[in-house]
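What you see is the complex with one protein chain gone and the rest in place.
And now, subunit A:
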Amino acid sequence: MGQPLHPPVSLPAPLSPSPPGTDPRPHSLTHSFISPPRLSPRPLPCDWLRRLHIVRSPPPASGAHPGRTWSGCAGAESPSSGAAPRQGAPPLPPPAPSAPGPAMAARGRGRGQMTFNVEAVGIGKGDALPPPTLQPSPLFPPLEHRAAPLPGGEEGEYMLALKQELRGAMKNLPYFVKPGAPRRDIERYSDKYQLSSPVDSAIDWNPDWRRLPRELKIRVRRLRKGRAAILIPKSKQRVVLDKEEAIKKLESLEKKEEEVTSEEEEEKEEEEEGKEEEEEEYDEEEHEEETDYIMSYFDNGEDFGGDSDDNMDEAVY
């Protein structure tokens, strides 16, 4: 609020003898109107209590009334009617106030007075308190002491090299899940023949499916050559009996690269399809591409200029 840091609270004479007949140090909140303000270890939200009119706020500018603050309130707050939000730290002593010394709102009467003996904290009389903080602390405060140098040595260097290698290696493992390639605006013919990562975001590696929950297995929709896609049934009733025959048939069928489904279901499908499977004895590339052209035919020119000129298949003009 721009005022000097003189914590102002109306000090309703805690040290003067209280009127006879009233217990000067009552222990309950109900006697709060008479007792001197108490410093409790816990800050109580007296502010909002006051605003809700639950606790009576004393009339403004009546500093003569002894004890017209309520107990439990952070002692140092002046009960002014302008219910300004309490600024700064909760009651002294709290751990970690951010400004040196107690930062109390300057309110109403009795500037420069506090409810407790200020000397106890170490602020002597007439000592200049540090200026108030008017803005949040800077994001990169200037370093007073520079950091100590890193320990070098062979061990440090080796671990550094290990760390960087590990990072690089992890990026190339199948465990590094890359987000799918961004969809272009128009579908292009060459998209069909671009080399792509595993079909339908199946995983590249083969975990032990017995140790993983079944729901994590991704069924792959395999596109046969020109035929309609056959949706592998997602039924959970896997016939266990098929397992034995499936295992026998395993060796006779080749495994395609893209498929990751469970072998039983694949075998079931392939059995049904029958003899057409034998056509898949081709060389892999031709089989995959199903075209007469080499792969670089389908480059749509996006990588032009980035590659080195050592692909001698194309004629250089």
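To be clear about the criterion, a contact is a pair of C-beta atoms (placed from the backbone, for glycine too) under 8 Å apart; a residue touches a chain by one contact, two chains touch by 3 or more; residues count from 1.
Throughout what follows, contacts and distances are computed from a predicted model.
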Name under which UniProt lists the unshown chain, selected from "AP-4 complex subunit epsilon", "Mitotic spindle assembly checkpoint protein MAD2A", "F263 bisphosphatase" or "DNA-directed RNA polymerase III subunit RPC3": "DNA-directed RNA polymerase III subunit RPC3"
Residues of subunit A in contact with the chain not shown: 14, 25, 27, 36, 38-41, 75, 92-98, 100-101, 115-117, 120-122, 127, 144-145, 147-148, 150-151, 155-156, 158-160, 162-164, 166-167, 169-170, 173, 175-179, 200-203, 205, 207-208, 210-218, 236-241, 306, 308, 310
